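Have a look at the structure that comes next, please.
Missing here is one protein chain; the remaining ones are kept as they sit in the complex.
Up next is chain A:
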Amino acid sequence: MAMEMKQAQAQARKPRLRGESSAATVWLGRIAVFVLAIGLWELLSGRAFNSFWVSKPSLIGVRLLQMIESGDLWFHASFTLQIAITGLAIGMLGGTLLGIVIAYSGVVEKWIYPYIMAIYSLPRVSLAPLFIVWFGIGMSSKVVMVVAMVIFVAFYNAYEGIRNIDKDLMDMMKTYKANWWDKLRWVVLPSITVWILTSLRLNIGMALIGAVIAELVGSNRGLGYYISYSSNMLDTTGIFTGLVSIMLIAILLEQVINIVAKRLLKYR
């Protein structure tokens, strides 16, 4: 017993394997790549290329600061974020629930599944004009666009997650005479958490794409609108500033997911 306890304690600590790089090496390398890429862009722009077409990191940085100061950035970014997050929430919830229900629907699953996959193969970007016709030029058509972008990944991950649940665990719950709510709480939801987090991570990018596309098609606000406006003005710095803002938002949201994932998956 004493030996078993020692083993357990040793396993609780995670030693770094030989050949695995330290955090410092990884971060130094990342910073080096960043500095190199941005530095090259800065140096070559205006020398090797015309900076009118490719702008310059320093110009983009200045524009970003100007936009923060004037409140323009928040004006546009908040609109895009609102659309992306509302659509993400609705799409994730709807898709995940649909995945769970269909995975447990028996023969209905077999009837519906091919059609869901067929709709999934549609380029949903091309639906944007249709959504405007249906839901108008306002917020709702854009949220619907985001939902259309994220719902399939959410559905598919939840569905696959359910199919991958350890059968012994469900048998175990059955022998304890657990009702459906206990099965959901103790086994099903924790089992598919990994899958839901994966779909959430993939869908952050999808949601932002959906929001920006919807804004490109028709809007007077949002980062997508700002990009298309800058494009009309032949303002490449404006276009790049819009793109960088979207990227920063995606990175920020991804970090939030990582913190949540770390908490939820600490048992692993």
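What we mean here is this: contacts are C-beta pairs under 8 Å (C-beta built on N, C-alpha and C of every residue); 3 or more make two chains touch, one makes a residue touch a chain; residues count from 1.
Here, contacts and distances are computed from a predicted model.
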item	value
Hidden chain of the complex, named as in its UniProt record, picked from "DNA-directed DNA polymerase", "ABC transporter ATP-binding protein", "Probable septum site-determining protein MinC" or "histidine kinase"	"ABC transporter ATP-binding protein"
Of A:Ile38, A:Leu127 or A:Val187, the one touching the omitted chain in the full complex	A:Val187
Omitted-chain contact residue, chosen from A:Ser22, A:Ser121 or A:Thr175	A:Thr175
Residues from chain A at the interface with the omitted partner, ascending	1, 4, 7-8, 11-12, 166, 168-169, 171-179, 182, 186-187, 190, 193, 267-268
